[in-house]
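So that we are looking at the same thing, I have put the structure below in structure tokens.
Left out: one protein chain. Kept in place: all the others.
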């Protein structure tokens, strides 16, 4: 089934694009979120998606292509239902990240940014190795649709991916209940309507709270603040 | 005597539903804003200067001075941009902060915007941390609903709009001018300086770009005062700092301690090295800061202490590696990262990282020669200080410091090779 350009990027998407533009003092700032929006529609940035952004922002398609190809989160080919990103930067790799990636690669029989299964179909998975995901204290980490699965091992990761392939959606360690890649991209474009419950997804791992917890246990605190700290006098104009 | 740990920024994190405005307000949230709005903006800039607060994003530039660079009465719009593009390998402090306590950042944003006379602020968050973006968005919405954002904030006449902007996967966007280009919808490549953002930043208007941890500190300084802030840390590097311990330690995690705390002290709190395997090397502030070794456990972790010991404080991202980890391998992995993240704009970084990776991969495969070490160092010399921005400098840090402290390991790889070659020819 092929859709026309206008069916793919319909009125709702065009309205969302305009809503993104309205957030900024200058329209071009909307390009990055708009490319996320495009991915929420098609699961990747297609040529039509580039055309759509160019038209919305009055840019040339070359200008949009220049941006779309610069950032790793914009995918060139349709993504699976889920995007699995394994951190293989040095620290996670040393703790097992490389082994996790190798295990998933073997299991899914795909390489970097390749998809096991028919892209977009239930259970299809795009695998990638990722750079540092800013969760080093919880390494090795991986993400599914940019939700965190912390303290992974090859076995845990394999179990997770198998579950995803079977249509299950295991909860992330930190993050909201799992949806799919396209819905995650819609949120990255700044559209969270109807998903308030996502906010209660866990965020504070033991590691996150480690220092604060130890301090509380041991009665360590920052110096107490004065009751009425005053502002310095207004500096004289130079 | 100040406690070994001084939870300020991390204190609220243990509260139930710490991210909500209810929790925030219950724990003194937005009291600093009310107080700040009674002050003249220039008093806030002065207070920030007095506090000695230095940027927590890596470079340590005095925050109050940065605010003071914004020309006032210039008739142009001013902007505040928060650099929440946390991506330096090992760095994992801003993301938990924004997830756990987004309002502290937003309150800091409002106060800072008021101080520099900005009416639009953007928080540029790396795209891969969706939960964080979600929490920030909700927090901004809550703040608008409560009148902390929008028109005539708390009846002060001050207006501010805040937008949460998701990046799209590019380490270079942590560089402030690349971030600004990216925020303008362009490729995230660094800009020429001058002009500096303070005169021509976002949309060519005066702009302050500050790190998350920096701005989240602002409400505490407003409430506690500059002197209180200076009770922690050291004279030129005052205040508390979130140290992120990761790797081969028993209890990795976020430890907020005064500036100048040593790794030995932190390791002690973290239960020591994992499984008792001794430490081999570590980064004081992410992979772009030259490696330290067991020799450096007592280096005071602040801007001066690290610099004197031949590295940098960076983002206080303490990645700790034990003796099981090969230095050439680790250096190769980091170099692969820099090659992947080099923006491509300038020759030394683009071509140099492309070359370095291949040499290192070959050496790790056991196909290196001693001459490769000289080539590595000379190529590093041709990148360091020759690149357009600091990414090139960061890229060579692991290599030069790795060879500096662990040259024998590199040579050992080459020995293997020469033996293999000798065997082959025999």
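As written, the chain order gives the labels A and B, with residue 1 at the start of each chain.
The rule is simple: a residue touches a chain if its C-beta (ideal position, glycine included) is under 8 Å from a C-beta of that chain, and two chains touch if they have at least 3 such contacts.
Simple rule for what comes next: contacts and distances are computed from a predicted model.
Per UniProt, the protein behind the absent chain is "NADH-quinone oxidoreductase"; the candidates were "Nitrate reductase subunit beta", "Sulfurtransferase", "NADH-quinone oxidoreductase" or "Na+/H+ antiporter subunit A". Shown as candidates are A:17, A:34 or A:64; the residue that touches the absent chain is A:64.
Touch with the chain omitted from the figure is made, among B:35, B:76, B:386 or B:407, by B:386. Annotation: of B:159, B:227 or B:351, B:351 touches the absent chain (contact as defined above).
Contact with the chain not shown here comes from a single listed residue; of B:359, B:373 or B:414, that residue is B:359. Of the residues in subunit B, those that touch the hidden partner chain are 170, 187, 192, 339-348, 350-355, 358-359, 362, 375, 378-379, 381-382, 385-388.
The chain not displayed touches subunit A at residues 47, 50, 59-66, 69-71.
Just so we're on the same page, only the chains that are shown with their structure count from here on.
Averaged C-alpha coordinates put the centre of subunit A at 20 Å from the centre of subunit B.
By the touch criterion given at the top, residues 2-8, 10-11, 13-14, 17-19, 39-40, 42-47, 50, 77, 86-92, 94-96, 99-100, 120, 126-131, 133-135, 137-138, 163-171, 182-188, 203, 220, 222-228, 231-232, 240, 242-248, 251-257, 269-270, 287, 317, 319, 321, 325, 330, 333-334, 337, 340-341, 343 of subunit B touch subunit A in their complex.
Contacts from subunit A toward subunit B in the complex involve residues 23-26, 28-33, 35-36, 57, 66-67, 70-74, 85, 88-91, 93-95, 130-139, 143, 145-148, 174-176, 184, 187-190, 192, 195-196, 198-201, 203-204, 206-216, 218, 220-223, 225-226, 229-235.
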